[in-house]
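In this view, the complex is presented without one of its protein chains, the others remaining in place.
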Amino acid sequence: MSLQTTLPGLSLKNPIMPASGCFGFGREYSELFDLNQLGAIIIKAATKEGRYGNQTPRVAETSSGMLNAIGLQNPGVDKIIDNELPFLANYDVPIIANVAGSSVEEYVEVTKAFARTSTVKAIELNISCPNVKEGGIQFGMDPELANEVTRRVKEVSHVPVYVKLSPNVSNIGAMAKAVEAAGADGLTMINTLTGMQINLSAKRPLLANKTGGLSGPAIKPIAVRMIYEVRQQVSIPIIGMGGIMTAEDVLEFLLAGANAVAIGTANFNNPMICPEIIKALPSVLNKYGFESVEDAIGKGHENEHTDLSRT
Amino acid sequence: MSLQTTLPGLSLKNPIMPASGCFGFGREYSELFDLNQLGAIIIKAATKEGRYGNQTPRVAETSSGMLNAIGLQNPGVDKIIDNELPFLANYDVPIIANVAGSSVEEYVEVTKAFARTSTVKAIELNISCPNVKEGGIQFGMDPELANEVTRRVKEVSHVPVYVKLSPNVSNIGAMAKAVEAAGADGLTMINTLTGMQINLSAKRPLLANKTGGLSGPAIKPIAVRMIYEVRQQVSIPIIGMGGIMTAEDVLEFLLAGANAVAIGTANFNNPMICPEIIKALPSVLNKYGFESVEDAIGKGHENEHTDLSRT
Amino acid sequence: MMTIVKKEQIAKDTIEMQICGTSIVSSAEPGQFVHINVGDGNSNLLRRPISIADVNKGEQMITIIFKVIGSGTDQLSRCIVGEELDVLVPCGKGYPIKSLSITKALLIGGGIGVPPLYYLAKQLQEKGVEVTSILGFQTKENVFYQSEFEQFGPCHIVTDDGSYGFKGYVTDLLDKESVEFDYFFSCGPTGMLKAVSKRLENHKGYVSIEQRMGCGIGACYACVVPTCDESNGFKKICKDGPVFRVNEVVL
Partner (left out) sequence: MMTIVKKEQIAKDTIEMQICGTSIVSSAEPGQFVHINVGDGNSNLLRRPISIADVNKGEQMITIIFKVIGSGTDQLSRCIVGEELDVLVPCGKGYPIKSLSITKALLIGGGIGVPPLYYLAKQLQEKGVEVTSILGFQTKENVFYQSEFEQFGPCHIVTDDGSYGFKGYVTDLLDKESVEFDYFFSCGPTGMLKAVSKRLENHKGYVSIEQRMGCGIGACYACVVPTCDESNGFKKICKDGPVFRVNEVVL
């Protein structure tokens, strides 16, 4: 059973990779399992300067999900390149760098910086972080801004650029088409949905930042719908994410049209989830009659509903 | 402990009412409990002509939620007025009629029809149903269209008009302001988020309609965030809904700024949920230091976060 | 709330469970179902419909038989004797045998469609009706309740792969054996019901059908099925069904 799949810049052993922000720079998980098992690793967001992020509490649990408002804490792109990437270079796993910023210039600068290293095989352009005051999500809610930042980043990037879409929009297809038109090599989707939990005792939002991004199984139906919709409107590949907990979930995303998937929140529930899903995937594909990962991609679009009914 | 609260057109014994589409026209639940206990009842969507709705399957379960694609099945406004409202008129409970349509004219016609009866105390303008091919949600995704349909319905309505907002938008505040400017007397929010589940065996979306509306506890953080956000931007009252399962959840919505709440999906899990929540509410309010329902409304906006931290 | 008083695995992935605790069960009719909440408010938010397989009025007890196919039935199978279950009972309309004049009945069940036919057979026998049953299963290890049905009259077991009893579908057996009856009663997968209705199109009969449900009590319109007449009408499976006259609704 072949789990291999090839995407722009990425030759993947299997379609499973940890999602940005849920796996740090891999060190902690490397103590629990061999990172070489992974299809790829998407590292935590990088900004030009280091950022401390938001005040705590930064996470809250919700029904089948969680809210986070980390606020893009990271040591800055230079320190990431100097201190984190050499460690990851020890592994035979493609690294995808998540690039964030509060201006087009910052996105461009960070992308340029990553061009200094050969460890990064692709850029994930994070125009969808709901947890910072300026920048980030604005670019992900307006097709024109998204187009512009994608175009500018493409000009300077030495590696393929995947644009990470926000689900907090009226028309996800329009966003996808805008970034495809700007030259994006692929899409990653979805980032988190903006949510809030109120602490009844404190009588205020539980998160210090008030709002946070909702992730986990709660949002899976929204992710699947958006990927299905976007798959019919653009032709660039999609790395799907949002609530994946099992190998069956992975297949659901492949059927919807994802070419590979990323796993975020599930790592917190079970730090071994990525290797466990990789191990389970062949038998799940087999159970549903698929001969390889590539065989399953997009196959949820073809079958007509057969029940009789008047309309 | 006073549970009373007053909204345009509605004098409520308590802030709890079943949400549209989750309670039919009350008959089935009236066999299980005395409907007089309820604060109000929002009845199932009415269109001008009867509609059969979508093919089955029409519902799917998701993590902490469900998808539905009923597709506004209803006998048409005239039959509702003739066959359903007389039954509801037996109760001392304000009835809110949910008005749907695929054109401005249809919304206007249905609203006019309801003016024939004195049983309906308010209109809920459903511009947010994601499960029909034309109309409905379009009006809920574009502030100008929303403004227009609200204005036109207000012109003919004899009772206050609440506009039901869709969460599938980039900017919920803009939608709320647009309908407030058009003269809406209140808002109800949120309707369902568009989602999809793929059946791995059939290799196609499980719902015959492919997509459906996501409801239940999974969406509660999104509902709370949107109500909190809208509360800061408009001054008309809000009937909040989305994932309420307990009296604590009701308090969370009140703190976020809802003046009353509606309960949808939870009725399917527990058909007695509305009276059970009404019974539990006084002690929950009391536990968190509130003296009445009105005392709690909007109180989640005032308290500053006190943890120390640099930014 | 009802209490689980017995639980037993009777075939592959198939559990028989007895629950007791409310006097309402004594009004239950064959073909009606219970609507069970197996969730915690997060997982398994929707109730699961399971047919009533038997009723013991004296002990206010009902039997259900279910197959573990997903998270809800899995959760139910983990419940232990003594535990309480949140059950709506009885739901829907059953086989209207009280109002039928009938001397010979043919029961045709498929897989987890077999359970409601057991209580039906019992009630038919009490009315003095001769009962013949044809029960179809995928394979040998899925077979259950053969001896229970044999109490009421001839019982033919059919398996898809022939690993037990007659090989083929229930309709293949109908082609082979000639059975006399005034009414047939069937419950099973939609494909089987369609085939049975077609094969027996000149006979009077009742079928019990399935659909994914929201409320289970008639309020949400999740489970509708169009009627066969020209009225453009529909029925709610949870409230007007799950049992319908053959050709009453579109299968």
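Order of writing sets the labels: A, B and C. Residues in every chain begin at 1.
Keep this in mind: a contact is a pair of C-beta atoms (placed from the backbone, for glycine too) under 8 Å apart; a residue touches a chain by one contact, two chains touch by 3 or more.
Source: prediction; values computed, not measured.
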item	value
Option touching the unshown chain, where A:39, A:57, A:101 or A:221 are the choices	A:57
Selected from A:232, A:269 or A:286 as touching the chain missing from the view	A:269
Options A:29, A:162 or A:253, residue touching the unrepresented chain	A:29
Residue of A:21, A:39 or A:140 in touch with the missing chain, whole complex considered	A:21
Which residue of C:3, C:26 or C:43 touches the chain not shown here	C:43
Residues of subunit C in contact with the chain not shown	40-43
Hidden partner chain, residues of subunit A it touches	21-24, 27-29, 32, 44, 52-53, 56-61, 63-66, 68, 70, 73, 216-217, 245, 265, 267-271
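Going forward, only the chains that are shown with their structure count from here on.
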item	value
Chain with minimal offset from the mean of all protein Cα atoms	B
Centroid comparison with subunit C (C-alpha atoms), farthest chain	A
Chain centre separation in whole Å, for subunit B relative to subunit A (CA means)	32
Distance from subunit C to subunit B - Cα centre to Cα centre, in angstrom	36
Whole-Å separation of chain centres (CA-atom averages), subunit A against subunit C	46
Sites on subunit A at which at least two other chains make contact	63-64, 309-310
Residue list for subunit C, restricted to those that touch at least two other chains	41-43, 225-226, 232
